[in-house]
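Note that one protein chain is taken out, while the other chains of the complex remain in position.
Chain lettering (A, B and C) follows the sequence in which the chains are written, and residue indices restart at 1 in each chain.
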Amino acid sequence: MATTAMPTSISSDPRPSDPYSGIWGWITTVDHKRIGILYLYTALSFFIIGGLEAVVIRAQLQGPNGQLVSAEMYNQLFTMHGTTMVFLAIMPLSAAFFNFLIPLQIGARDVAFPRLNAFSYWVYLFGGIFITVPIFFQLAPDGGWFGYTPLTTRDYSPGINIDFWVIGLQILGVSSLAAAFNFITTIINLRAPGMTLMRMPMFTWMSFVVQFLVILAFPVITVALVFLLFDRFFGTQFYAVAAGADPLLWQHLFWIFGHPEVYILILPAFGLVSEVLPTFSRKPLFGYPVMVYSGILIGVLGFGVWAHHMFAVGMGPIADSIFAVSTMLIAIPTGVKIFNWIATMWQGQLRFTSAMKFAIGLVALFTIGGISGVMHSSPPADLQQTDTYFIVAHFHYVLFGGSIMGIFAGIYYYFPKMTGRMMSERLGNVHFWLNFIAMNLTFFPMHFSGMLGMPRRIYTYDSGQGWDTFNLISSIGAYMLVLATAIFVYNFFMSRRRGEIAGANPWGAGTLEWTIPSPVPEYNFAVLPTVTSRYPLWEGTEADAESARINSQEGKTSEELGIVLPYSTVKPMIVALAMVIMFCGLITTMALTFLGAAIMVVALYSWLLSPLEPEHH
Amino acid sequence: MAHDPAHTEHAAADAHAGGEDQHHPGWSTYWKVAVILTVITIWEVWAYYIPSLVASRIFVPMLLILSGLKFVIVVMFYMHLKYDHKLFRALFTGPLLIAALTGIALLFLFGQLVARFGPG
Amino acid sequence: MKGNFRLRQFTTFGFVALAALALAACAGEYPNTTFEPKSEFARSIDFLWDRLLLLGTIVFVLVELALIYVIFRYRRRPNDNTTPPQTHGNALLEVTWTLIPAVILIFIAIPTVRTIFETQAKVAAGALEIEVIGHQWWWEFRYPQYNIVTANEIYLPAGVTVNFKLTSADVIHSFWVPQLAGKRDVVTNRTNYIWFTPDSTLGPSVWNGFCTEYCGSSHANMRFRVFTVRPEQFESWVAGQQQPAAFGAVASAAPPEGTPTLPQSGTGAAGGAAPAIPRPPGSTVPGADSFPAPAPIGDGATTQLAAGYTFPEHLPEFAYARPNSALPRGLKFSKGLTGNAARGMQAYGTTACIGCHVITGNPMSVGIIGPNLTHFGSRSTIGAGSFPNTPAYLALWIKNTRAMKPGSIMPTMGANEYDPILKRTVTTGGLDDQQIADIVAYLMSLK
Partner (left out) sequence: MSAPAAHHYTTTGLDSRKIAIWAFIGSECMLFISLISTYLIYKGRSIVGPFPHEEWTSPDGRHFEPILDIPITSASTFVLLMSSLAMVLALAAVQNKNLPKRTRGDRILGSSKLWLWMTALLGATFLGFQAYEFTSFVHEGLTLSTNLFGSSFFTLTGFHGAHVTAGVIWLVSLLAIDYRRGLGPADALNVDIAALYWHFVDVVWIVIFTVVYLIE
């Protein structure tokens, strides 16, 4: 019972629902791989939506005095663009990889709490829909993605718009937190024999750090949002300036969450790049331990820098200085990563696949964003930069040039493992170059428009301010990005059907997930592998080779191998749905709230009281 | 975060008790702990009713230390962190530390905000 | 691959070129540039910026060069299947590239902290005090030392230290004049300060100011103007502003033409730029004696003297300070009307205007919600820097403010105009175009 490495006899009852059957199979799945793929598709859709919002923004700003959309609509657009990209696109794209990869990389059959995992996804989906739909009725949140009070209080935003935002983020927070506890437990507790912490693949390591950032950062925004929710619905005074409230309370609470959040957005991408670069350099990651420690350090320091978003609010010289220095410090561990990546490629056998190109793209572009970040970190200098397009340039270089590039690298790299087929390298190449050039066309000019005085979040600007050219270039770049993304979408779906068959290890990679067939069988590993090195397929001993040999065999079912797999169940989805209904009650009728709560409690009990999987004999 | 590899190796001794070490303290310890907690609480409340003490400079630090003490005692004995796997200690103290620092920083920031440049 | 990476280099070069170009061009065409500081504050920031830009560029170039070198040098040659050396790391190297950035950062941190304390020191005594009050979506400026209250325009004597006291009437705003200083947020329930000294060498010049904290619908339309002028000009301006409303006479502010044509907006016969409205003695104005006659008026001369100095914003070199925002589609004003200032004053007195605006010298007009209009005629823009202050624009503005400026609190006044916030058409109590023309004439005459 201690280990299922050897097949143990189980009750012969077949799994109630064949996991690979139809839509119902997807709704009831608790398989981390399928949940990962659900995350991937959903998040890509939201990425497109967020991107289209951005394109409208760019169209409005293409020239001075643009009149494409109204001021109100524009404010909803940038608010939803930011919110969508951060909470509905990048975080879930990372989550897609957490789900799909972590168990494979540590040699586990699933995550620690498969049903909780399903729950996280459904909450995300319903929450995402909840917060996205209003934009089509011009009722979308319009307070900016960090919703500063008092603007977002009832006094100044009487409409329903902000309600969607407050409630929506509250819901999404539940999803992220649930997932985080799940992955922390999984990584600590489900590593295969011999998979010590210092042998874990870098992606799993960075994910591990991210989960801690989530469980520490999200409670803070939860509280901040609860205050706002209570203010808007139950008449509390937390942000009511008339009652003497301090607007900086929200700002501090938000950014205590907000800065760790940006590392939540980048570290998974860093992790993916740390998988891709070694494979296509045919060299182990350079300075593995330092990469681990720098990741942890970035995470820890990330909690001590939040006020660098508030250099203009008048915190006083002492606070300014402290946060300036702590912010600069983060450049050091991040730099180490950049240099170690370059050192990884040094003397390597570089193969420029699409994945590799995007990975290198991250190193090249994130550096730019990082450096402008350091420029913000000097408060007096930031007084000229803050709330201008220079900031917009910074965070798009780190978010698009960093997170998105890294995630694209990850998608090209792991597509074979997910689908069993290769993506078209030819289209991938076009996608990369178009994306790379367009990205720079879009965001590099923003450095100039910003330093030349263009504030952010303005729906219109006068001509003759010296911004016209830069904005035009940015807009052209954005249109090209649409094309690039469209090519990617096309490539994705074509390859899904027509791509050439991949095989277990198409890239000649070294880590554990490449020892098993592609697509991965539902039980992942026929036998729990025994790990003796960081790159079992490169540096492994007999033990590694042996388990690799068994695990690479295809076509066996879990029954034949006698592997116990959890039941499929719809209960987590029902709980998630009920929870969202409960929240909807706030903006419709309290009755709905109670109804939702009731359903939730019942469903939750029946979930907790029903067995996860067939019992052993 | 990183707990010692020694532990990561050995497999589940007893899946049901979650492999947690069985030698928990018993009634004999528990009631003593309860008494200590009660005494400290009484001490705190008593202090609250001595105006001179409340006025004095030691009042606040004393109360903080006392409640900190209670906190530690409950965590160590009732949540048996003292006896459990040191992984749990890491999982708890790490976040607790960050939380404490954040809280202190916040109070500092909001206390400090009166001192600003320019007149007034 | 090879080709691709040439392409890559080209793009990189492209940006460097673009950068050089843009920086070089900063003179002139970039009225809001932060690269040409015009005060000691802005200059100390610029010094930091140069340092940051230099070090940043060095790091950038080094990293990208290393990357490009690796990419070309170590790309896999066709059918070369040797496994590369499996290096796992190198303590010495890694320590080095931990220390180098640390050193670079020291060179950033030290001047940073120094500048923080310099720029946030207490302002020297004897500075010009200006109270800035942020409103959705306009700026109220008070000169307590001269008890002047004005809106959306600041006059500053060159070479005199000015200390701004920033407070907000509603949500958070942020006060920014790019060439003169960094930003300072205008935070509700808090008082912030920012001070600087415009270079004494500055001739009369105008700077665009912006609200840089998102504050709602018209955040983009919350602009202002800063005029740095010679001290004696400042004195004259102050003298003028301290007068009560210098109300001239039956100013026949002629018909605001239908819709102004952009950018040199349609200025009616009154000539929008500097409308020289004839000003017979105030005493001849019907009902004028009902309020204190404006200060010394020459024999039948104009009140120009009393008006004091106003900045010649109509001069071509200041075109960048002249708003040319788009006008709402379909907002029209009937041609051929002649406004009568006297009638305008009465009309003004009977409308909601007085509930929100102050006109010192007009006892009825005491509202404090909106901008103070006492010397409205002497201002260069309306709607917080949104439109030029010409009869034509003003007429449209009064007719339907909320169409001109999204979310504006000032109600739509024009009869049969659609109010986008109340979502209904104004019927009873709405002003017809003639009344509006009169009010325009009245307001324009308030020099």
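The criterion applied here is as follows: contacts are C-beta pairs under 8 Å (C-beta built on N, C-alpha and C of every residue); 3 or more make two chains touch, one makes a residue touch a chain.
Computed from a predicted model, the values in this text were never measured in an experiment.
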Chains in view that touch the one left out, judged over the entire complex: A, B
Write down which of A:Phe47, A:Phe113, A:Tyr414 or A:Trp514 is the residue touching the left-out chain. A:Phe113
Of A:Lys33, A:Arg58, A:Arg191 or A:His309, which residue touches the hidden chain? A:Arg191
Looking at the whole complex, which of A:Asp142, A:Asp163 or A:Asp246 touches the chain that is not displayed? A:Asp246
Interface residues of chain A toward the undisplayed chain are 1-5, 109-110, 112-115, 177, 180-182, 184-186, 188-193, 195, 215-220, 222-224, 226-227, 230, 234-238, 243-246, 249, 253, 256, 528, 564, 605, 608-612, 616
Considering the whole complex, not just the chains shown, which residues of chain B touch the missing one? 3, 7-8, 10-13, 15-20, 22, 24, 26-27, 30-31, 33-34, 37-38, 41, 44-45, 47-48, 54, 59-60, 63-64, 66-67, 70-71, 74-75, 77-79, 85, 87-88, 91-92, 94-96, 98-100, 102-103, 106-107, 110
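Going forward, only the chains that are shown with their structure count from here on.
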Distance from the CA centroid of chain A to that of chain C, rounded to the nearest Å? 39
Centroid from C-alpha atoms only, then distance chain B to chain C, rounded to Å. What do you get? 54
Hunt down the residues of chain C that sit against at least two other chains at once, touch-wise. 119-120, 190, 192-193
In chain B, the residues touching two or more other chains are 113, 116-117
In the complex, go through chain A and note every residue touching chain C. 65, 67, 70-72, 75, 143-144, 148, 150-151, 156, 241, 244-248, 281-284, 286-290, 312-314, 316-317, 320-321, 324-325, 328-329, 331-332, 335-336, 338-340, 342-343, 345-352, 360, 363-364, 367-368, 371-372, 374-375, 377-384, 386-388, 429, 433, 436-437, 440, 444-445, 448, 451-466, 470, 538-539
Which positions of chain A touch chain B when the two form their complex? 1-3, 188, 191, 193, 196-198, 208-209, 212, 215-216, 220, 246, 248-249, 252, 256, 296, 300, 303-304, 307, 314-319
Enumerate the contact residues on chain C facing chain A in the complex. 1, 4, 7-8, 11, 15, 18-19, 22, 26, 29-35, 42, 44-45, 48-49, 52-53, 56, 59-60, 63-64, 66-67, 70-71, 74-76, 80, 82-90, 93-94, 97-98, 101-102, 105, 108-109, 112-113, 115-117, 119-120, 136, 170-172, 174, 176, 178, 181-185, 187-190, 192-193, 208, 210-221, 263, 319-320, 322-326, 329, 406-407
